[in-house]
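Have a look at the structure that comes next, please.
Note that one protein chain is taken out, while the other chains of the complex remain in position.
On to subunit A.
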Amino acid sequence: MNNKVRNNKAWWLILPMLLLVAFSAIIPLMTVVNYSVQDVFDAQTRYFTGTEWFVQMLNDPTLQSALGRQFAFSLTILAIEVPLGIGIALLMPKKGWQASAILILVTLPLLIPWNVVGSIWQIFTRGDIGLMGWSLRELGYSYNITRSPLDAWITIVIMDVWHWTPLIALLCYSGLRAIPEAYYQAARIDRASRWAIFRYIQLPKLTNVLVIGILLRFMHSFMIYAEPFVLTGGGPGSSTTFLSQALAIMATAQFDVGPSAAFSLIYFLIILLVSWVFYTAIMNMQKDKKDGGA
């Protein structure tokens, strides 16, 4: 970090980017802040409410339960996707045409529009026309995601695992490719077990990419919207209504601008807090690495 040149003219290089992102980020954010402290009746009539909406939102039971579900969901998929992704990365072949073919197949789910992912799983899991729903029924399990909250939950988790495990797998795969062959040779000479090779050679090399992967996965799972919206519509009841959808319902269907703006800010702050923790972790890790190398 210290070998960078101190030069404030670098701001000129940043400026175009800054203007564009500010246009897309700061103006809308300020609008949200503006709404969150007012009670808007129509274009002319509005009252300043201060922190009223924030207090109301924090005490709102539907939002509290949506928040709880959101955390449960994010933690569940992280607990499944991270080990599974590492496992797949270890299994993927390193050379030859199979490597390319498997790479393309594994990447495929990442490049499908999110609502199409929802449609694919909707088609796949329907009891009458879907392969999975039909098979489960033939096996004697009364599978129904529109009736049973448990079925809906499990299906959404499986869908997310299907959709996003490739990201972790590819990150780890590229992390593994960066390990020099000499390390493995040394391990072979020491007669290290498969587990020891993983624990002391592969895993340390993977920490960097894993932190990135976990950060990206946490963020995206925390704003999941399109897939459950298409698959279950948030139901049955509100058992699969996650934060984004609860927010969208409030903002567009009920048109409660003030409360939903307050809710948006709370939502944003939670993500910000978690991201800050991750960011600090990444920065500290990079610093440790530099100090250790020097």
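Going forward, a residue touches a chain if its C-beta (ideal position, glycine included) is under 8 Å from a C-beta of that chain, and two chains touch if they have at least 3 such contacts; residues count from 1.
Note that in this section contacts and distances are computed from a predicted model.
J.: Please identify the absent chain by the protein name in its UniProt record; candidates are "Neutral metalloproteinase", "Sugar ABC transporter permease", "Na+/H+ antiporter subunit E" or "Molybdopterin synthase sulfur carrier subunit".
T.: Going by UniProt, the chain not displayed is called "Sugar ABC transporter permease".
J.: Check the options A:V55, A:A79 or A:L131 and report the residue that touches the missing chain.
T.: A:L131
J.: Please identify which residue in A:I77, A:L170 or A:I214 touches the non-displayed chain.
T.: A:L170
J.: Where the complex has a chain not shown, which of A:I27, A:A72 or A:L150 is the residue touching it?
T.: Residue touching the chain left out of view: A:I27.
J.: Touching the hidden chain in the full complex, which residues of subunit A are there? Just list them.
T.: 3-11, 13-14, 16-18, 20-21, 23-25, 27-29, 31-32, 35, 87-88, 90-93, 100, 102-116, 119-121, 123-124, 128-132, 134, 162, 166, 170-171, 173-175, 177-178, 188-189, 191, 194, 205, 208-209, 212, 219, 222-223, 225-226, 243-245, 247-248, 251-252, 257, 260, 264-265, 267-268, 271-272, 275-276, 279
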